[in-house]
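All protein chains but one are shown at their positions in the complex.
A and B label the chains in the order they appear, each numbered from 1.
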Amino acid sequence: MAMLDPDRLLPNNPATRRIARRLYEGVADLPIISPHGHTDPRWFAENEPFPDPARLFVTPDHYVFRMLCSQGVDLAALGVPRADGGPVETDGRTIWRLFASHYHLFRGTPTRMWLDHAFETLFDLDSRLSTATADFYYDRIAERLASDEYRPRALFERFGLEALSTTEGALDDLKWHRQIAESGWSGRVITTYRPDTVIDPEADGFADNIARFGELTGCDTTSWDGYLEAHRVRRAFFKEHGATASDHGHPTARTEDLPQAEAAALFARALKGDLSAEDADAFRGHMLTEMARMSLDDGLVMQIHAGSYRNHSPATLARFGRDKGFDIPVRTEFVRALKPLLDAVGMRPDLTIILFTLDETVYSRELAPLAGVYPALRLGPPWWFFDSAEGMMRFRRIVTETAGIYNTVGFNDDTRAFCSIPARHDVARRVDCAWLAELVGDGRLDMEEAEEMAHDLTHGLARKAYRL
Amino acid sequence: MAMLDPDRLLPNNPATRRIARRLYEGVADLPIISPHGHTDPRWFAENEPFPDPARLFVTPDHYVFRMLCSQGVDLAALGVPRADGGPVETDGRTIWRLFASHYHLFRGTPTRMWLDHAFETLFDLDSRLSTATADFYYDRIAERLASDEYRPRALFERFGLEALSTTEGALDDLKWHRQIAESGWSGRVITTYRPDTVIDPEADGFADNIARFGELTGCDTTSWDGYLEAHRVRRAFFKEHGATASDHGHPTARTEDLPQAEAAALFARALKGDLSAEDADAFRGHMLTEMARMSLDDGLVMQIHAGSYRNHSPATLARFGRDKGFDIPVRTEFVRALKPLLDAVGMRPDLTIILFTLDETVYSRELAPLAGVYPALRLGPPWWFFDSAEGMMRFRRIVTETAGIYNTVGFNDDTRAFCSIPARHDVARRVDCAWLAELVGDGRLDMEEAEEMAHDLTHGLARKAYRL
Partner (left out) sequence: MAMLDPDRLLPNNPATRRIARRLYEGVADLPIISPHGHTDPRWFAENEPFPDPARLFVTPDHYVFRMLCSQGVDLAALGVPRADGGPVETDGRTIWRLFASHYHLFRGTPTRMWLDHAFETLFDLDSRLSTATADFYYDRIAERLASDEYRPRALFERFGLEALSTTEGALDDLKWHRQIAESGWSGRVITTYRPDTVIDPEADGFADNIARFGELTGCDTTSWDGYLEAHRVRRAFFKEHGATASDHGHPTARTEDLPQAEAAALFARALKGDLSAEDADAFRGHMLTEMARMSLDDGLVMQIHAGSYRNHSPATLARFGRDKGFDIPVRTEFVRALKPLLDAVGMRPDLTIILFTLDETVYSRELAPLAGVYPALRLGPPWWFFDSAEGMMRFRRIVTETAGIYNTVGFNDDTRAFCSIPARHDVARRVDCAWLAELVGDGRLDMEEAEEMAHDLTHGLARKAYRL
């Protein structure tokens, strides 16, 4: 084991490291709960082998290709498909060599930790990826991927996954989840209700989406009441396929609790494509409150992911489409934005709303104070750009003083990169134990408390918050 | 001493810890100056025993009940009085048991440190509070509270309080302070002039408050000049009762320096309840500049506490009234907001204005650069949600590089919880010494300098800034 230090991410001070190591040993092998992510359910339905190394590790991973892009590498050279179907690099080995020659860019980043972890623990590669080792890596990974032990279900079991949530749009037929369920395989792969495309009047093809929403649910989605009913029907359908949560990716955290007549009028105009940007924002905000009310009825946990400026580069959007690494965080306000929702349902202890942010300044100023008093609120783990060892440590250090750990929900990996799941959870466990060890070391916690908290942070909080 | 580690909060690295311990030993037993807080002067006037443990530690402490609320505990079950006088839990032991069963929620929070400190040092309790120990705790605390050594004045002396400031509204008769003064007791309990209710046109009953303000001062508070004179008279009255400072809790840091005619016109309309939200904000802002000018005359130090969104939950406000843990920080701007005030009086070295924020992002960007150049400005310690070991460390690390320590004012406990005062000051001393020890350890300070700075941070800066 040459790349992975067995004590990686544990505190440098020897006495504190010993405490952290003991805490980590207690949780290192606990099953993984992955209650929020973006893996593809088809993998587990069909259980086909993963494609070549480049298509597993490079082409689909926006953490990887955005860094190479920042240093002038064309996404087409990495095999990222063009929107117009034009030619891109297709040779896996060529892509892999280009990636390998830039691997030094990831020094000090979480991506490097995740990749090294997968390379070493899954593929027994123990000298660093570089131009010199590129072909050796490629051959080893390709060879292993062809074997049955590296098919999706085998890896799922090898990873110790207790439950894995994927995320599907409201219009998805969930056929892969059905296929998984009907296959008799014991792996728990569940869906999450993500209705953005039927909630956001600015989504591409919104009116068509709503029409399709009506067809799927048998509801009259040309009317406001029918539209709400369609959500209820669809949520029930997702619940049948395992969903315990909904997820909402909005540009801001704005919520509204409009009079029903006003919401109905906005909806009618939305169908006609007749909303201003402000109206569209109000409608999205109102729908969060409607979703929360439905959660009170059907028990789905509600997740709000706010504050990403999507597809910042129009040139890249035109050439390669959405989700190509050009989503950039923006300043996000929660205290005033969430008030309508909280006024409506925030005091309900039978509701769970999990908040995620891309603006770390709100941890101490807004989110911890809100979650530290409203029964319905919980804080999700550091999201996206902050899903790093440093980012997680900042979160614990700044949130706990006001909200404690019991208003947080453990770790989410939020990943599309299946092979990074064990690495990501391992990093989270190590960081949590490092943080706890500091508190034990400077007399703020007893060891038994810390052990219990390490368990909760690893397993208990996620299971409870997501009702798994 | 089972709960309190004698080296708690000192650095984990052994060499640095030794330095910190030496620094801490030099200041651990210095008298406490508490120049800003919210204890009740009646306690020291009447010197009656404190009520039962629940009413001492749970029911009045918003840090405690907000955390329990966040996990679904009804405030009524904790004995928090309802606004309509309706029934709430009244049995101290029942409340205490409920609290004890949730004590794990406070792991890693400053509240836990403060409570454990009081439990162990005042009540010789040394196994952690829990459901199992709840009754033992209750009996022990109740028994001690009944003894003379636990009456307010005895505790004041036991705590080593050199001076304790309370905070009273401009309309307060200060009778408890008078009673303390006339009692012959040597404890220095002084008041602070807090005129928010006669400055904020949006305060409940503003016009009535102004009328009462006129009666108390013999000034014609229907006129602008008379209103200003009433402030002067009242400030003098507070000074007679020991006040060395005023305090101003405003939603924002906005200041104005309006022409007198314009301010007078706003005031006239304020009395008629005829101000827009914007006008009200301008009036409050202008009054900060008027207060600063009066400070130049009478020497009162001026404190500005800005940036709290008060009573965020209307349901809780309606059911339990104000100050029930639902005050949430909001983003706060100082550079433009303070400019009118600073243009008027910021260059005056004979004026002291102490700034507090609930938005930590302004420490490095705005407050340290401002306090690091304007003679009239000083920075108050981390306030409210940031009054934690981590929060204090962040403050020192980020403010000192630009403003040094001599533009800060030592520690304020800002508490309503009398028994937490020694714990809070002890935490501050430990954190300051831990921070200094790091600077000594990495060669940035000599030991003698650090010792002098530890003294200043503990005692000298507060005494000087507050003119005590």
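Simple rule for what comes next: a contact is a pair of C-beta atoms (placed from the backbone, for glycine too) under 8 Å apart; a residue touches a chain by one contact, two chains touch by 3 or more.
As the structure is a prediction and not an experimental result, all values here were calculated from the model.
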Subject >> Listed residues A:66, A:269 or A:463, member touching the removed chain >> reply: A:66
**OP:** Looking beyond the chains shown, say which of B:207, B:398 or B:468 touches the absent one.
**Re:** B:398
**OP:** Touching the absent chain in the whole complex: find that residue among B:346, B:391 or B:410.
**Re:** B:346
**OP:** Could you list which residues of chain B touch the chain missing from the display?
**Re:** 11, 13, 15-16, 333, 335-336, 339, 342-343, 346-347, 349, 361, 364-366, 368-375, 377, 397-398, 400-407, 438-439, 441-446, 449, 453
Original post:
List the chain A residues touching the unshown chain?
Top reply: 4-5, 7-14, 66-67, 69-72, 104-110, 112-113, 128, 309, 312-316, 325-326, 328-331, 358-361, 385-386, 388-391, 394
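Methods note: only the chains that are shown with their structure count from here on.
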Subject >> chain A and chain B: spacing of chain centres that average the CA atoms, whole Å >> reply: 40
